[in-house]
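Sharing a structure below in structure tokens format, with a few things to ask.
Apart from one protein chain that is not included, each protein chain of the complex appears where it belongs.
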Amino acid sequence: MSTKDPVRIEQLNWMEYEARMKEQQPVVFIPVGALEQHGPHLPMNCDELIPREISEDVARTINGLVAPSLNYGYKSQPRTGGGNHFPGTTSLSAEAMILSVRDVVMEFARHGARRLVLMDGHSENTMFIIEGIDLALRELFRDGITDMKILRIGYYEFTSASTEKVVWPDGFPSWPLEHAGVMETSVMLYRRPDLVDMTKLATDVPAQFPPYDVYPVTFENLPTLPRSGALNSAKLATAEKGKLMFNEYVSGIALAVTDEFGLGKKLK
Amino acid sequence: MSTKDPVRIEQLNWMEYEARMKEQQPVVFIPVGALEQHGPHLPMNCDELIPREISEDVARTINGLVAPSLNYGYKSQPRTGGGNHFPGTTSLSAEAMILSVRDVVMEFARHGARRLVLMDGHSENTMFIIEGIDLALRELFRDGITDMKILRIGYYEFTSASTEKVVWPDGFPSWPLEHAGVMETSVMLYRRPDLVDMTKLATDVPAQFPPYDVYPVTFENLPTLPRSGALNSAKLATAEKGKLMFNEYVSGIALAVTDEFGLGKKLK
Amino acid sequence: MSTKDPVRIEQLNWMEYEARMKEQQPVVFIPVGALEQHGPHLPMNCDELIPREISEDVARTINGLVAPSLNYGYKSQPRTGGGNHFPGTTSLSAEAMILSVRDVVMEFARHGARRLVLMDGHSENTMFIIEGIDLALRELFRDGITDMKILRIGYYEFTSASTEKVVWPDGFPSWPLEHAGVMETSVMLYRRPDLVDMTKLATDVPAQFPPYDVYPVTFENLPTLPRSGALNSAKLATAEKGKLMFNEYVSGIALAVTDEFGLGKKLK
Amino acid sequence: MSTKDPVRIEQLNWMEYEARMKEQQPVVFIPVGALEQHGPHLPMNCDELIPREISEDVARTINGLVAPSLNYGYKSQPRTGGGNHFPGTTSLSAEAMILSVRDVVMEFARHGARRLVLMDGHSENTMFIIEGIDLALRELFRDGITDMKILRIGYYEFTSASTEKVVWPDGFPSWPLEHAGVMETSVMLYRRPDLVDMTKLATDVPAQFPPYDVYPVTFENLPTLPRSGALNSAKLATAEKGKLMFNEYVSGIALAVTDEFGLGKKLK
Amino acid sequence: MSTKDPVRIEQLNWMEYEARMKEQQPVVFIPVGALEQHGPHLPMNCDELIPREISEDVARTINGLVAPSLNYGYKSQPRTGGGNHFPGTTSLSAEAMILSVRDVVMEFARHGARRLVLMDGHSENTMFIIEGIDLALRELFRDGITDMKILRIGYYEFTSASTEKVVWPDGFPSWPLEHAGVMETSVMLYRRPDLVDMTKLATDVPAQFPPYDVYPVTFENLPTLPRSGALNSAKLATAEKGKLMFNEYVSGIALAVTDEFGLGKKLK
Partner (left out) sequence: MSTKDPVRIEQLNWMEYEARMKEQQPVVFIPVGALEQHGPHLPMNCDELIPREISEDVARTINGLVAPSLNYGYKSQPRTGGGNHFPGTTSLSAEAMILSVRDVVMEFARHGARRLVLMDGHSENTMFIIEGIDLALRELFRDGITDMKILRIGYYEFTSASTEKVVWPDGFPSWPLEHAGVMETSVMLYRRPDLVDMTKLATDVPAQFPPYDVYPVTFENLPTLPRSGALNSAKLATAEKGKLMFNEYVSGIALAVTDEFGLGKKLK
């Protein structure tokens, strides 16, 4: 049976939210995801589910709040997500992404939030989140709100060197190549094994790419692009590795957020 | 423990999705919500949760699919949602809404979907969803895709006269006044009682409005606007009424969708 | 022979206008119309002519000013105006509407106007006028102009219950269904009988609509949409009813405007 | 008493309009105006009234139709209209202008119109009308409509050399300097003497401008800008000159339009 | 061998630039060009090269700085540049032009620049530069920057009457007709004779235009448009005339800029 989750803003009523905002100045996490193919063995919500669940766990640790996700992300690119031509991948234009981020940031600022984290799970979003933040900060400055501080976090950047060695004993490929690879598969195995089918792992990986992009994105134009949509093998993925990484992301981000927003004294 | 839900697109992998799309031409439901205050007794996700859960149930009935929600909606208006000045209410600009709808519609068309339902839970969204659909259809027409059919549904419009009498024995107020009123409260009591607190019902209702709008929206400019954010009393709300209405919405919409998309023969 | 009309801004020279603006802080009315089919018996300017003439009469009463109309409105919708596919209906995109309203509001604010009324004659315009006003108020706030007050009025909302009974003795259908119906026809018969042809009343009405929208808008997709473009019968329309309603709108709006803008003491 | 004017689209019902469009392929004139100060002696509607009345007379001659005006134009510039800082001058942004023109052109094309004239009365509009036309033509081309022909006319360019000598016996100053000068004043004296006050002619003219623009536009930055808003003397203006010019514009434009659209054989 | 040019901003390092900006408040020139056909005898960069070289020479005189050019301009028009349908002519949309100007102006303001010159070489750019400046000034005002002064200069407007007589002994045609004519050819012969081929002068000139514009721009719709792309004969062009004009532009603009920005005392 469902029970109310006090870190999820949308489950609060506005008076509870207002009280939290006024009394605690909580950090607000905004997960930014994607609906994107992740090979034959993973569901299409990895880029939303993982950063949202990390956000929730961090929020529980530091008494923060998590906003509803931006469920759709920017167009998938071949070298980082296989390309936007796959069925299922459902993306926004740059303009829609930028304005959505701008608007949501400005609204939380109106509520009194001054500490935001844009938690990104889809690397193609990065620059559009950045532009959305920049547009919002300019407008807010003109509104007299000059004390906002916003972090943009790609959670995977919190992987430590030691974890890297454990997870990829033969060497870390690269974050782009990790699309539907060991990291995402492991974390999904840890958090949502019901959504992973390890019997369907792609065999046409790893992808090989030239050092440039080709458009339009078609299999004809990109003959080395795996038809499976995965960019690297996930054979080495395990729920245990997923747990290791997930926890490292949560604790690393909790520490960074605590430090950046000066929350130290408020944490028990 | 979580288990994969086959009506939710984001829990499928792309190959499952592609197969469904090719073989069955399923109706794709896109819930369009809001993060909006709903008085002191309801959570802020009513406008997203209800249309999504209706979509899922309809999809189960007619073998359709449900896309991830557009979680944020257009700016709340005083006469239909209390106004956008409440803390917690988190809205998009017209442009962000319109472009997000346009983009998502075009993407599903690219996947091969020809039957879409924009399932709206927030009446302020209506015109922006319409513009988004119109922009998408124009572009798709230019792309040679001329066989799309799209429904825009405000689920509450499926309330029958007989249900109206049961739910509001003293007379139906009006849909705008029903913001955080008997219908939404009842449906939430039926679906997510953990998120409703009937001990906190607003007492400063019903709202009285002049027959025009005043801007900027402030309590000073709108002295009759309830401070609670609810527009009408939810005292008469019960889980039973919620069940009655929810089921009526599901069956009514399933019928309408079946009829509009000529699914009759495919249904048992 | 034409004679200068002192309530119409465009007939003043700028020095007269500036003096009025400085000395009297007049309410400025901005009619927002449409060029839209209104069935076989009405001209296509009803949605602009009526709110403009009401604005002029109200302005005469309260010493206000009327700006030139925004002659084109947002795309006509089936359930409120028959749909945008009729020849003659000539509409703007959301973006053009929103920006035009925003720009005009900001310009009057620059002139020193602080009391504006957006007088709407086309219900499809509502949300785009609202967004235009919101964008303008945000910018003006950043310019240090914080004392604007703006009303958005759909004149037909000023119909009293007693008038409703007189005009529709068998019961009021609904505002959407009133497109090219008794109200508009009556008012046009009162103000511009030369533009009404009561011998051509539509006979394929009233329209029957399902409780949702279907796109693209075609007669095939909307088989119950009257080919005439009217949504309800105007048989009961008379110039006398038109006079009753027109005068009620003028006096009701004059009162509301006087009250909202605190003009009481300035009126005789 | 008003009587229906069959050249004004908005006074037709849609079936009359559709019949005209199908049977006669009439030229549709779209007046594009401005609400702009025109010195102390002229009303602010010159840039809309004159091109609209010319359009109506031309339409009567060649069996064309006149659409409702775009009443607001692009920001007035010092060297052509005194600058946008005058009270009363009420202008649109580039984006609103461009999109409004684009939308209206596309709508008339949808109705079946293939011969359009954008009749401009405000030279600051020129480039934005051009962009609006270009955007519309690109979209229409993608819609398969490839036979549109559109003229953009600044009516004043139809002044003949012989008329120039009669109207400005001491030499023609230049079109920019003619803002609120002899031509506009004469035409207004001919068409709407009730709106002209020849006792208030500006005495601080002619304007002297450096060969470049200075921004922001303020009297401090443009010390030679006449405070009256007129750029040249209108002392020599007479209704007779106005008649001469107005008629020359009507006949010249009728001829050009007939020629460009190959209407010759259809004219009696 | 190349040597660093201290008037070109892009050749400075940022510390040199910052020092200049702080100590001298230099005038910053931003050349705005086009890539546009200029007949058979001239290269396509005339509209960028000439205003940039003038800017550099003026900057040397008054201790100013020159920013990198905006290399692409607005769509070429038949009566001023032959039309945008020529191969080679490569233009931006209105929106791209406006936003690029707005952004660059705002960035220089952020650096501390308060004296800008937009030096235009392509008359089609004029209104879009103006809109870009206006948008930037509005935003800057909201940022608290209220002391910007910006000149928009079309360099050719600095031609004196005496020069006109020397260059066009038989009478000056008009600036529009001068596209690829005597002025531009002469200046190019003076500055870059390697890019001019006087053996290829167009013989299908001068262009004859009706007093209006026709769209779409095709040779069929504009039968009098020279196929060569030149609008007037450049037979009388010489390097000497080019030198005369170029120097007049440099000295005239240096004087105007000195005067407008009150630089008098700082000049040696």
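So that you can tell them apart, the chains are marked A, B, C, D and E in the order they are listed, and the count of residues begins at 1 in each.
One rule holds in what follows: a residue touches a chain if its C-beta (ideal position, glycine included) is under 8 Å from a C-beta of that chain, and two chains touch if they have at least 3 such contacts.
This one's a predicted model, so the numbers in the text were calculated from it and none came from an experiment.
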Which of the displayed chains are touched by the chain that has been omitted? A, B, D, E
Residue among E:Ala67, E:Leu225 or E:Met245 touching the omitted chain: E:Ala67
If I consider the whole complex, including the chain that's not displayed, which of A:Cys46, A:Ile98, A:Val182 or A:Leu244 touches that chain? A:Ile98
May I ask you to list the residues on chain A that touch the chain which is not drawn? 74-75, 77, 93-95, 98, 124, 126-128, 130-131, 133-135, 137, 148-154, 157-158, 210-216, 221, 256, 260
Touching the hidden chain in the full complex, which residues of chain E are there? Just list them. 1-4, 9-15, 17-18, 21, 35, 37-45, 48, 67-72, 86-93, 95-96, 99-100, 102-104, 107-108, 110-112, 192, 194-195, 197, 200, 229
Please identify, in ascending order, the residues of chain D that touch the omitted chain? 138, 141-142
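Going forward, only the chains that are shown with their structure count from here on.
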Report the chain whose CA-based centre is farthest from the CA-based centre of chain A. D
Scan A-E, D-E or B-D for the interface that duplicates B-C, counting it as a duplicate when over half of the contact pairs agree by residue number. D-E
Mark out which residues of chain B touch at least two other chains, giving numbers and ranges. 93, 95
Chains touch one another in the pairs A-B, A-C, A-E, B-C, B-D, C-D, C-E, D-E
